[in-house]
Structures are given as C-alpha cells and as structure tokens.
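For this depiction, one protein chain was excluded, whereas all remaining protein chains were kept in their positions.
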Amino acid sequence: MELSLATSIGQIQLDRPVMLASGILGISLDVFNRLYRSGVGAVVTKSLSTEPWEGYPNPTIFSVKGGGWINAVGLSNPGATNFAKMIEPNQDVPIVVSLVGSIPEDFEMMIKQFENCKVTAYELNLSCPHVAKVGLEVGDDPELVKKIVTTAKNTTDVPIIAKVGLGTTHYLNTVSAAIDSGIDAITAINTVRAMAIDVETQRPILSNKFGGLSGTPIKPIALRCVYEISSKHDIPIIGCGGISTWEDAVEFFLAGASAIQLGSAVGDNWIDVFNDINNGILQYMKRKNYSSIKEMVGLAKKQ
Amino acid sequence: MELSLATSIGQIQLDRPVMLASGILGISLDVFNRLYRSGVGAVVTKSLSTEPWEGYPNPTIFSVKGGGWINAVGLSNPGATNFAKMIEPNQDVPIVVSLVGSIPEDFEMMIKQFENCKVTAYELNLSCPHVAKVGLEVGDDPELVKKIVTTAKNTTDVPIIAKVGLGTTHYLNTVSAAIDSGIDAITAINTVRAMAIDVETQRPILSNKFGGLSGTPIKPIALRCVYEISSKHDIPIIGCGGISTWEDAVEFFLAGASAIQLGSAVGDNWIDVFNDINNGILQYMKRKNYSSIKEMVGLAKKQ
Amino acid sequence: MQRNNNHTTIVTIEKVIDETPTVRTLVFSDDVMSNVLPGQFAMVWIPGVNELPMSVMISKESGKAAFTVRKHGPASTGLFNILEGQQIGIRGPYGNSFDLKEGKLLLVGGGTGLVPMMRLLTFVKPADDVTVLIGAKSKDEVFFEDLANNLLENNPHKVIVSTDDGSYGEKGFVTDLVEKLVSKSHFDGVYVCGPEIMMYKTVQSAHSRKMFVQASLERMMKCGVGICGSCCVGEDLVCRDGTVFDGQHLSTNKEFGHFYRNKAGILENY
Partner (left out) sequence: MQRNNNHTTIVTIEKVIDETPTVRTLVFSDDVMSNVLPGQFAMVWIPGVNELPMSVMISKESGKAAFTVRKHGPASTGLFNILEGQQIGIRGPYGNSFDLKEGKLLLVGGGTGLVPMMRLLTFVKPADDVTVLIGAKSKDEVFFEDLANNLLENNPHKVIVSTDDGSYGEKGFVTDLVEKLVSKSHFDGVYVCGPEIMMYKTVQSAHSRKMFVQASLERMMKCGVGICGSCCVGEDLVCRDGTVFDGQHLSTNKEFGHFYRNKAGILENY
C-alpha cells in the first residue's frame, strides 16, 4: 500500500495537508521557500490590500496565560502590487494569496496584479476580527460576500477560497452566500474577537484594545464549525484554529476538512511543527491502514 | 479605610463579588449552604424548566487538552416546582434562580413557583449553546427576548438578569433588546458552542456531539464582550467565562463588570477557588488603595 | 509528561473474564489505573453508548487494570458487551480512598462493590486478621471468593459468603452477618461497598459500637470532577469528597441510606 500525504481541496492539489495560515511569517519569498522545505503543503500569505498598510502600533500580540494568542497586527502588508512583484520568481512553493478589501473591485484589482505569478489559490479574508471595513463587516454581510465572490470568480480561473469566522451574523449564512456564488472551498475559522487587560496598569494591552484570539483555546470552536459546515454543505473545507498536534489535524479531517492551516503553533513550537504533524499523520495512517488523507475526511459524521 | 468585598449589581446587593455560575453543583440546598460558607457571593442555580428534564446521556462533559471543558449536560434539572420546594427553607444563601424556556408564559409560570422562596434575582438563560428551542434560539431572537423580559418583569419585583452568549446573531442586539424591556443586569457570557472528536474511535465524544466550551479558553472572548457591553450601555454587568484567578476577576471588574461568576474553575480547583479569589481581590484592593469593588469597575475604559 | 487525569485516554480491552452470567471483568493495560488507591474510580467511556463511573479492579499482571461490571442498565450493559480488542476511554482516577487500619479488619462487599475491597486486600499487612464477607442473592452471583482467599493467603483470615436464598454459603442478608460479627468482637476497621442499604446497615452496626467504619458510596455521575452536582449526598459530593466516607460523617448525613437523586436531580427514596 502506498502511503501519501497528498490531498485535494476541490481543484487544489497539495503534496501535504498542513498549510501555513494567513498572517504568519508571510512577507518574504525566501521564508516561503524555507517553510516549504520544512514541510508546509502551502503557504497562505498575509492578507494583502490594494495599498500598503502599516498596521497597528505595538503591542500587536499578547500571549494568553491559559494558552493561545491575541493579535491585532492590523493587517500590515506591503500591498498586492508590491507583493506580486516579490513572489514573481516563485516556482516551487504552493502559494495561496490572501486578500482583504471592502468592495468587489478591490479584489478584482488585486487578483489582476498576480497575472504573472504562480498562485495556487486565492483566499478571501472575509473575517478579520480587528480591522474595520475589511474584516468581519464584510463577512457579516452575505449580499456583499456574494458580490465579492462573484467578482473574484469572474476575474480568474485560479480556485477561490473564502475564509470565514465568528462575527455578528451567522457564519453559516456567509458560507451559504459564498457557495451560492461559486466559491471553491471554505477556510474555517478565523481568529475570534477577544481582549486582554493588564491588572497592574489597568488598561487593555493591545494598542487596538481588541484583537483576534488564536491557538489552542479556539480549537474546539473551530472543529465545531468545520463539522457544521461539512454536515450542511458538500464543499471542500480547510480547517483552521488552534491546531498544534497531529491529533488536532486528524480531528479536523474526521470532522470534514480536507486540509488544515495553522499559525499560532509556529509561535509555540517554531517551524518544526509542520514536519512533526506530517509525521504524526503518517504514523496514524499506517496504524489505521489508510493510504490517503481522503479516506478519513468526514468519518466522524458517520457515527 | 474600611475594606469591603461587597458589591451591587443594580438593586442586587452581595457581600462578595464571586458567584457560582449556573449549571454548576446547583441542585441541593445543603450544597448551596456549603458553597456560601466557602466564599461565594451568590449561588446561581441550574437552569430550571417548567418540567423536570433528565438531560443528555453521558458523556456530557469533556476536558479539553488545551484547557477548559466542553459540556452538554442538556439542562438536566428537577423542574421549577420541585426546585422551589427544595429551596423554600433557605434563609442565608443569596440564590439566583436560573430559568430556561421557549415562550414568555414559561417564565411567568416558573417565577410564580418561587413566591414563597427567598430569591435574590432571576437569571434568564437565553444562551445555552447545546439545547434546541430554549437556548440560543431564544437569545438569537431579539423580539422574543423583549417579550420574555417584559413578561418576567411584570411577574415579579425581584431583579431580573439576562445571560447572553455568542449565538448566530449579534449578542449586542440581545443585550439591547433586554435593556429596552427593563432588564436589571446582564450576565456575559455563556459557554461557546464547540465539539471534540476522538481520533481513535473516530467519533464525537459527547453524546450530543456539540457542547458548550467553558473555562480558560473563553476568558479573552468573555472579557471582550463585557468591555463591549459596558462601553455601549449603562447597565450592571456580571462577567462570566473562564475566570479562575483573582487576576481574571479584576480584569473583568476593570472591563466593567460589577460581579463575576465562575464554574469550570470548580472542576479544576474545587471550591477553595472562591476564597482564593476573594483573598486575592482583597490583597489587590489593599495594594491599590481601594475600599470597594465599585472603585475599579470599568477603569480600563478610561485608558 | 504526567497525564492530566481529566483527559480521556483510549485503552484496548485485552481480556474479558466471565465472573458470573451477568458480571464480567475487562482487563486492559494502563499504568496509571493499575496504581489507583482502593476507593478511587475512573469515568469509563463506552463509545457510542455512555460513560459511567467504575471502581478500578486489580489485575494479576503489573501495569494492567480492569473493570468488573454487572449488566443492568444500557450503560453497564454496553460495557459488559465490550469484546476483546475493542476500545474504551478512561479518565481519572478520581476520589479519595480507604483509611486502612491495622489489626482485626472486616471487609464487606456486595456485587461489584467487591471491587474496591479486592484492591483494599492488596494493602493489608501480614499480621492483620482479616474477615471478608461476600454478599450475593444466590450461588450463581457469587464471585471473587477464590480471589479473596488468594490475596489473603499469608494472613490469618476468613472469607465468608452469604446468599439471600441460601443456595451457597450462609443463608441470609450479609448485613445480618455483619451485625452478628460486630456484636461478638471488636474490629479495628470495618470497610463496606455495595448496595446503599447494605452500606447503611453496616455503618449503623459498626458505628453504633464506636468501631471505625468506612463506606464507598455510589451515585449517578456525569462529570466526576465536582461540576455537575449529580452525585451530591446532602452537602457531600461523592466524586470530590468521596467515594469513601467515615461512618462518623455518614451518621450525620440525612440522605445516606434514604435518598438518591434521579437523572433530573430529584430526590427519590431507596
């Protein structure tokens, strides 16, 4: 029996199922190459906007005592145009380009910047919990989601993924809207809006006050969302939220995810985490007699 | 300077600011008395329904590797009538009676059962994430919330608290609806819908599949909600979600809560947790020269 | 890294032993569970069926532990029906344990209440004079008699079986035997686990004569960690304060021996 970590997310083919989540380490092609050598199946870039953004002042990240991180980096990024130039030489790394914007035309403009780049997919970040006008305000509006997805689909043949999160409306409505407009896959979930206050100085720690909670705390919530989406829709899903071990990854596969993303675990365990998880999944597959990831996707729904 | 742990949540006066959250240990008056001796400011009962409920089969609770618990006890309770009889002898313990129902009449009927009981307040559980028809489906419907709160307020002069959580609509709409209908205080937040899957047996662990995530993982989310509510409304708030240390409690005071509730920490640290937190708050108050809880409520909003 | 006892561990059943037509012992490998104290329990998940509290049975082989289960409800029947090679989930151990005295000891067990008694026997000192009472309804429900004798082979000891119908051993309720024994001679420690009425009477018999007596209580449990409150007996939580309680303490508890709570939390009479 040939054992393979390859997976497919609809039309997207990856050699390995563990992706780097958006926002993490994603500003340099040299780093992307290093990550690929370290075992990632694909790199999702920082969310790019039409213009370069500096993001929020520090502190932009906070380590929660009970585990996990709260970040409000504020989508700092060099802008789609600069970024496209930077990754133009890329040949080897499967790159998923993450995009943020407030109107359909933003996404159209940005996708066009990447015409000369090898892009595996675009991921529409519809759910940043700490930046106004381009984050959850977009994802919380299913009509706007439909327009954005439709425009993106009309702009390129490269697969389009929508990244959803827990906002002020039901994320399943966002998922439905994206599917109705032809989305190729769903990434679930983004970070969850949260905050931390320092009791000595009696003030919120992040400069933006609010940030997005990531890491182990949100894993059970993210897993629930993947299970809910896969129970309701026949759409490829990428699980994201607090994954740091191979067991976590397998839980998401069993819930219905065809691939997973992680970010916070890099902060805790550095980039060794990718091959650690790859190896753990392989051992599990051997033990359970699976030859492909696909065989375990969604198994928990059958019980 | 006299140092006091007393706090007031609107008209509700408590000797101590740390309450036992609903669903925890709340079925026996003997236990309530023991908890009061152990330092709780008030006991919130299990959520009572018009009829006795057995709840879900086991497993009803799961300990998350990254911290916290997922439970789907399913609101098992002896029913409001039986419960009212049980607490009738109560003289000493401040008891907050938690109620669940699907229509305003449910709440009216139940409140009337307690006419001969010493009840400090009623807490309307509008946000259980794992029981259909009486949980988030109620809290997610602001019009229904208005009717329920109005009915409850017309049935009794005892203060009424609404407990909100992260559902499929914006919890701040639920808060606004409750305030518009004369609610006396808000408890934020309930557990967050979540799940766990066992990778060996490849099935959801809880018999109900989905449960509510509580404990340390949700603290940063709950703190954010308290801060958001207190920034938008002038309403007494009880903070709830992942509190296990005096620092956590103080964070919630600084965010705008006048009292706090905890439950999961009892599972981790048993009932010593109440006096541990009381003592920690007292030391903090001494160090910061406060004579009352009130002095620190909402301070983080001033920064 | 030490295992967090709240985290579910999956183990595979390696051996199934029929004790009686309705009682089976399921053996599995687990270092933590092989070393629990007498009176401690595990929460046992039968995937797809239920989860229930089980006193942890000893095993002859080191590093192994077991559960001895009698089938009655759906949960225990689910566990009873587990086959060799199947997996269950365990968490714990939870709870306190017996305070084992030295000298003349009386251990009283009924049904699967014998499980903590067998573990307790592994802790007796060679000089202890040990009497074990095994209560059963009839002959075909008697088990662990040989095991008790084996565990006590280096001790002065007696293992006495009583059956309600007299089909084996002495005839009558085991509690009548207890009353007879404690009225005749002083025991330095009396230990009991079994049906609540049996425990109540044993505690009464011993405590009224100022003997040190302990009982390991059983209640419906959901969480096992002091959150759900299902297992409260008066102001005590069996999972956190027990399972083992002193006769002195139990004699002041208004619910022990009289009431239990059903799944909705309503007090019902025994």
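As written, the chains take the letters A, B and C, and residue 1 is the first residue of each chain.
The rule we apply is simple: contacts are C-beta pairs under 8 Å (C-beta built on N, C-alpha and C of every residue); 3 or more make two chains touch, one makes a residue touch a chain.
Just so it is clear, the model here is predicted, and its values are computed rather than measured.
The chain not shown here is in contact, across the full complex, with A.
When the full complex is taken into account, the listed residue touching the unshown chain is A:Pro59, out of A:Gly10, A:Pro59 or A:Gly280.
Residue-wise, the contact with the chain that is not shown comes from A:Val73, picked out of A:Val73, A:Leu126 or A:Ala162.
In the full complex, chain A makes contact with the omitted chain through residues 23-28, 30-31, 33-34, 46, 52-55, 57-63, 65, 69, 71, 73, 76-79, 82, 198, 200-201, 203, 205, 207, 263-264, 266-267, 270-271.
To be clear about the criterion, only the chains that are shown with their structure count from here on.
If you sketch which chains touch which, the chains link end to end in a single open path, with no loop closing it.
In terms of their C-alpha centroids, the spacing between chain A and chain B amounts to 33 Å. Averaging Cα coordinates per chain places chain A and chain C 51 Å apart.
Of all residues in chain A, those touching 2 or more other chains are 303, listed in ascending order.
Across the assembly, chain C contributes 48 as residues in contact with two or more other chains.
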